[in-house]
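A single protein chain has been omitted from the complex, and every remaining protein chain is retained in its original position.
Moving on to chain A:
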Amino acid sequence: MKTAPKNGRRPVRGSRALRTPGGLSLRLDVRALVVVALLLVAALAASVVLIGTGDFPIPAGDVVRTLLGDGDPGQEFIVNELRLPRVLVGLLVGASLGLGGALFQSISRNPLGSPDVLGLSQGSTAGALVVIVLMSGSATEVTVGALVGGLATGAAIYLLAWKQGVHGYRLVLVGIGVNAVAVAVNGYLLTKADLVDAARAVVWMTGSLNGRGWEQVWPLTLLCAVLVPLVLANARGLRMMEMGDDLSHALGVRVERVRALLMVAAVLLTAAATAAAGPVAFVALIAPQLARRLTRLPGPNLVPSLCMGATLLVAADWASQRAFGADQLPVGVVTGVVGGLYLLWLLVAERRAGRI
């Protein structure tokens, strides 16, 4: 599987080991560090450009000055109240989707086992559509509905795939089945709606950052602050699990416990991100793949995937505003189109390498 290094590629290439006198050691991969640093810089740069983009363009220098606290009051209002929260939501959603996708792909041991394919996005959508169509709920209620839908779907997939442990293939196939049912439910809800609600629902279903404010930023920040360290603390176990359940069990990993914990974390991350911005297509699928290709490391590549997701989403939002004019098409359309093309390429490449 994907953990196996290709012939002739040494997994230790370019890595440095830090050893402390106490016997703790940490292996650092130089290339991965560089990639993460570059991605962070790219994400920040894209954010500054995105804040400057809109009906009232602001030069990058002014944006940075305003963010640091000494801009003029007019720009301060636009930057801090209108555009900064949107960009922060974009960064957080992208990061959560990237990390959630990396976790799912590693747990299902399949490069296509992302939340989009496994039905989580459709489950969140079902929750949101129930609120939009049946209750004509407010934006906050839609968020809650999506969160509940996503969590319920995640629980259903895990329980249905459980049979003396969760096997990667069974997880994927059960997810596909759940996905199909959720798609049907969503289709039904769409036909029940009047045209105004249906249009609102379709925009939500595509994933959009329009009108996102500070009230979306805080819950996401809090969640990420709890979950990201938790996930990273278990990354070692996840890495070993990619070598197979038996082997990692022998190496001292409590396989089912780590898997359940990480799946809960991944479901929470994905559901929260989806609740905040809608099911933005393909970010969770692509970010880990791109990150892996950049770092050239085996294993789950959690931190690079997280940074890649944030960068991708903000860049895609900028591209959608640039290409179609401000707030014309939601960001999900851009990620959908780019993601679809990338997916085709990925399928061909993975097939050629015999890894799917």
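Following the convention adopted for this analysis, a contact is a pair of C-beta atoms (placed from the backbone, for glycine too) under 8 Å apart; a residue touches a chain by one contact, two chains touch by 3 or more; residues count from 1.
Everything that follows uses one rule, which is that contacts and distances are computed from a predicted model.
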{"item": "Protein name, per the UniProt record, of whichever chain is missing from view (\"Na+/H+ antiporter subunit C\", \"Aspartyl/glutamyl-tRNA(Asn/Gln) amidotransferase subunit C\", \"Cytochrome c-type biogenesis protein CcmF\" or \"Iron ABC transporter permease\")", "value": "\"Iron ABC transporter permease\""}
{"item": "Of A:V117, A:L209 or A:A235, the one touching the omitted chain in the full complex", "value": "A:V117"}
{"item": "Listed residues A:V49, A:I176, A:L232 or A:A260, member touching the removed chain", "value": "A:I176"}
{"item": "Sites on chain A contacted by the missing partner chain, in the whole complex", "value": "110, 112-113, 116-117, 160, 163, 167, 169-170, 172-174, 176-181, 183-185, 187-188, 190-191, 195, 198-199, 202-203, 205-206, 281-282, 285, 329-330, 332-333, 336-337, 339-340, 343-344, 347-348, 351, 356"}
